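The complex appears here without one of its protein chains, the remainder shown in place.
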Amino acid sequence: MRLGMIGLGRMGGDMSRRLLADGHEVVVYDLSEAAVGALAAAGAHPARSVEDLVAQLSAPRVLWLMLPSGTVTESAFGEALAALSEGDVLVDGANSHWKDSCERAERAAKRGVHFVDAGVSGGVWGLREGYNLMIGASPEAFGVLEPALKSLAPAGGYAHVGPAGSGHFVKMIHNGIEYAMMQAYGEGFEALAAYPHAELDLHQIARLWTRGSVVRSWLLELAARALEKDVRLADVRAYVDDSGMGRWTVLYGVEAGVPMAAISAALFARFSSRQTDSFAAKLAAALRNEFGGHALHRLPEGEREVE
Amino acid sequence: MRLGMIGLGRMGGDMSRRLLADGHEVVVYDLSEAAVGALAAAGAHPARSVEDLVAQLSAPRVLWLMLPSGTVTESAFGEALAALSEGDVLVDGANSHWKDSCERAERAAKRGVHFVDAGVSGGVWGLREGYNLMIGASPEAFGVLEPALKSLAPAGGYAHVGPAGSGHFVKMIHNGIEYAMMQAYGEGFEALAAYPHAELDLHQIARLWTRGSVVRSWLLELAARALEKDVRLADVRAYVDDSGMGRWTVLYGVEAGVPMAAISAALFARFSSRQTDSFAAKLAAALRNEFGGHALHRLPEGEREVE
Amino acid sequence: MRLGMIGLGRMGGDMSRRLLADGHEVVVYDLSEAAVGALAAAGAHPARSVEDLVAQLSAPRVLWLMLPSGTVTESAFGEALAALSEGDVLVDGANSHWKDSCERAERAAKRGVHFVDAGVSGGVWGLREGYNLMIGASPEAFGVLEPALKSLAPAGGYAHVGPAGSGHFVKMIHNGIEYAMMQAYGEGFEALAAYPHAELDLHQIARLWTRGSVVRSWLLELAARALEKDVRLADVRAYVDDSGMGRWTVLYGVEAGVPMAAISAALFARFSSRQTDSFAAKLAAALRNEFGGHALHRLPEGEREVE
Partner (left out) sequence: MRLGMIGLGRMGGDMSRRLLADGHEVVVYDLSEAAVGALAAAGAHPARSVEDLVAQLSAPRVLWLMLPSGTVTESAFGEALAALSEGDVLVDGANSHWKDSCERAERAAKRGVHFVDAGVSGGVWGLREGYNLMIGASPEAFGVLEPALKSLAPAGGYAHVGPAGSGHFVKMIHNGIEYAMMQAYGEGFEALAAYPHAELDLHQIARLWTRGSVVRSWLLELAARALEKDVRLADVRAYVDDSGMGRWTVLYGVEAGVPMAAISAALFARFSSRQTDSFAAKLAAALRNEFGGHALHRLPEGEREVE
């Protein structure tokens, strides 16, 4: 099939390549001319603008946005919606919030355009192994899009999970689970590293567990790769960023009344990893000094925080 | 190779079968004559007692205990140790506590017997797919045992992780990770089940995620199997037993100073699942009534707990 | 001083009484004529409408809303704002969200009205012991209001904590702390109740700890009261409602990157207390059955949930 791709960063670029490799025609656009040029060299049709891209498609047009979520996606969504016509399909593959996707679906529906929210998992491995695709869409739009999904995903790796909004919702929960799984392995390997009677080979154990244990998983295979390079992760800083979907998952849990002890533990562990000085811990230390006379660990003069 | 197996329950029986299928000679003993008979019918050499079993082996004898941990294993360990000779190898494949295994290794060493602690993962799937084996042993004992390990495990699925004690330690941590992974999926699927705009097909999503998503794992494949049978788990009771290794993991974390927020959350969720009436929640409800006049949910007369 | 009170439920009624008892003039209004009548009998000036109430005040008018947060407060705020004039003071004493209060302050400022958000703690004990008042306001508005605050609070029990919005913010955090403290006592008393060697007298211990222990607090005094009535809380159901401020606190923590392990644990424990059947626990039970063959606790036919 023929479709348009807006956003040629790592994800959008690799997805375009995977589509091209499977015989699809992809019209591509990005603010970066270099990115457009690179894809054109790989066989894509370059476009000079959103309008130009839309003009190179024919009804029902399929346009996939693969941009950072938030204002960038919002602005491209508006521009794309204005350029599309009744019966066209507009896909958002970003990690957008599912409530925003529900709203965009309504705005698109007013113009007769089918909005599709595609949760995409696979990261840097997707080009080679395929992307896992969680699709929120009307049945019609899903049908139009399916040939592309088949090429993007590994066998069985895409599904129509529900109406618009549910694709991003399912992806959000997927990422929440991912946080807690990473925390599970993190706690376990930290415990192994603290074994008192021998220095255990963490890489060997990670690799071993990938072969037939109950905890085998793809994340564990990646842990084995990371530990192979540096078995005690000696030069990795214990600083964990988050791109927001774990937060959204916990926010949803709080709103929906779903207990999320493990997912929130993982999220809060990330927050803690980024703190140089926890105020909660300062207060606990100060209280122990107040009631029990326990010594305070005072900061050396030079290291005090500047307010 | 030729080895003895004491304990022919599901695990010991299946492991004997897998060894027989790969050409080993297995001398078997169990208190249940029926269990011994069944294995004999499958090609094993039956023994009438521990002594009889030991008499059917030749030096260096290899004897594998596959019994419930605790007093049963302790008693069989003592009996077996008395019957073995210098240079023999005595394996405990139970979920024994690693500190007990360290101690047993010392007791065995005094008699010149090599003690091996084998952490075994694989459950009911092990017969077909192989067991994941985490071996704590001296290098000599590991060498003697390796042919059997090779047959029991899938490719790459066994390893010598350290001296005696470390096999059960690594298995304990494995199970701790397993608890937290189960909690991760549990929270995620509960969140999916609460999606406000549509009834999501939990089986479809579980199966989908097994194909290329970041959270794919063997546990997720099992979740897909369970949800295929009963997509809302309508007739499964929310009551989760524990066989003790998650507790041990948390106890170890507390002793070793390793934060275990996610693993302990999973453990405490199991405890909560078994409570009909949390006293902590009763007190919280009573306090809200005391300070805020919030209504108490009183139990109907007939349902009050009998003290 | 003279001020108007809109909302004569338990909180607004008791606060009016406390103000009257200290010599203030209070003009009162409520949709319930009975409530207005009761306060009039206690010395208040009855009003028949918001307009009538405003007409009975003189500049700078002070009008206190003591209504359920959400739509009721929003609607009364709009009506009151329309009736007030430049330089008047409009107080919201509800448990409103601090972001709404920030916004209302801006709307009021456009009409020259001072908006004040008053976090009020004290519950059913406030009439007798005084209310703890956390005031977000401009310095001018705080000055106008202070005589009333002095009467409402116990000695030292009110403060100007910052600009509009901060009063409700501080109250929200106060309630988050309250959740975690209740959970702290709940876990402790549940542990005491499980002492294996004797049945400990929980009322005696609660009362004892109120006299000089490190954990003494007002909540502990209330726990002692509750346990005095019913030492095992035999007829209190383990079902804990929440009125939303604990949720807001966790939502804020997630947004602000503040780890909230204990407060979220308390919130999630409340959620769990209200579940008859945790889906996360169902899935964990099903998974144990899948990988280990562990028996499921199936629900008796008659008790299965209706989907």
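We just call them A, B and C in the order they show up, numbering each chain from 1.
Throughout what follows, a contact is a pair of C-beta atoms (placed from the backbone, for glycine too) under 8 Å apart; a residue touches a chain by one contact, two chains touch by 3 or more.
Just so you know, these numbers come straight off a predicted model, no measurement behind them.
Within the whole complex, the absent chain has one touching residue among C:20, C:55, C:205 or C:231, and that is C:205. The chain not shown here is touched by just one of C:148, C:233, C:263 or C:286, and that residue is C:263.
Note that of B:8, B:135, B:184 or B:265, the residue touching the chain absent from this view is B:265. Residues 10, 123-125, 182-183, 185-187, 189-190, 193, 219, 222-223, 225-227, 230, 232-241, 243, 261, 269-270, 272-273, 275, 277-294, 296-299, 304-305, 307 of subunit A touch the missing chain (whole complex, contact as defined above). Counting the whole complex, the residues of subunit B in touch with the unshown chain are 214, 247, 250-251, 254-255, 257-261, 264-265, 267-269, 271-272, 274-275, 278, 280, 291.
Even with one chain removed from view, subunit C keeps its contact list with that chain: residues 102, 121-123, 126, 129-132, 134, 153-159, 161-163, 165-166, 169-170, 173-178, 180-181, 183-185, 187-188, 190-192, 194-198, 200-201, 204-205, 207-220, 249, 252-253, 256-263, 265-266, 268-269.
Assume only the chains that are shown with their structure count from here on.
Centre to centre, using the average C-alpha position, subunit A and subunit C are separated by 38 Å.
A straight line joining the Cα centres of subunit A and subunit B is 33 Å long. Subunit C has its Cα centroid 47 Å from the Cα centroid of subunit B. Listed for subunit A are residues 214, 257-261, 265, 268-269, each touching two or more other chains.
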